[in-house]
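Notes follow the structure.
Complex shown without one protein chain; remaining protein chains in place.
Our next item is chain A:
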Amino acid sequence: MHIYVTDHNGKEHELEALEGWRVMEVIRDWGLPIKAECGGACACATCHVFVDPEWQSKLHPATDEEEDMLDTVPDVEDNSRLSCQILMSEELDGLKVSLAPSAKPDAEVA
């Protein structure tokens, strides 16, 4: 199965994904720039992605814990999700997401 990830320059990458992997792990494993500083613990919000509107309804809704962490995303939108909280399965074959600016490895700090 595959996912389609649009990077910060607008380029789309087709990435092979494995069942049960977190989308964040797929993105990181293929070497695309994603900060993901807590390593998938839903504790930092630096694996933030925008989900293609066509795919939004196919994902399980965000848990309260994920919503809480999305509060710390300064560029949050309606289709914001944490990619460490999306687990790959057959139903998500073809999922399209874009990397958010706040998930860049050198994301803006004050």
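Odds and ends about this structure:
Operating definition for what follows: contacts are C-beta pairs under 8 Å (C-beta built on N, C-alpha and C of every residue); 3 or more make two chains touch, one makes a residue touch a chain; residues count from 1.
Basically, contacts and distances are computed from a predicted model.
The UniProt record for the undisplayed chain lists the protein name "Ferredoxin--NADP reductase", from the options "Dihydroxyacetone kinase DhaL subunit", "Sugar ABC transporter permease", "Electron transfer flavoprotein subunit beta" or "Ferredoxin--NADP reductase".
Interface note: of A:Val73, A:Ile86 or A:Leu99, the residue touching the hidden chain in the full complex is A:Val73.
Residues of chain A in contact with the chain left out of this view: 35, 37-39, 41, 43-46, 67-68, 70-76, 101-102, 105-110.
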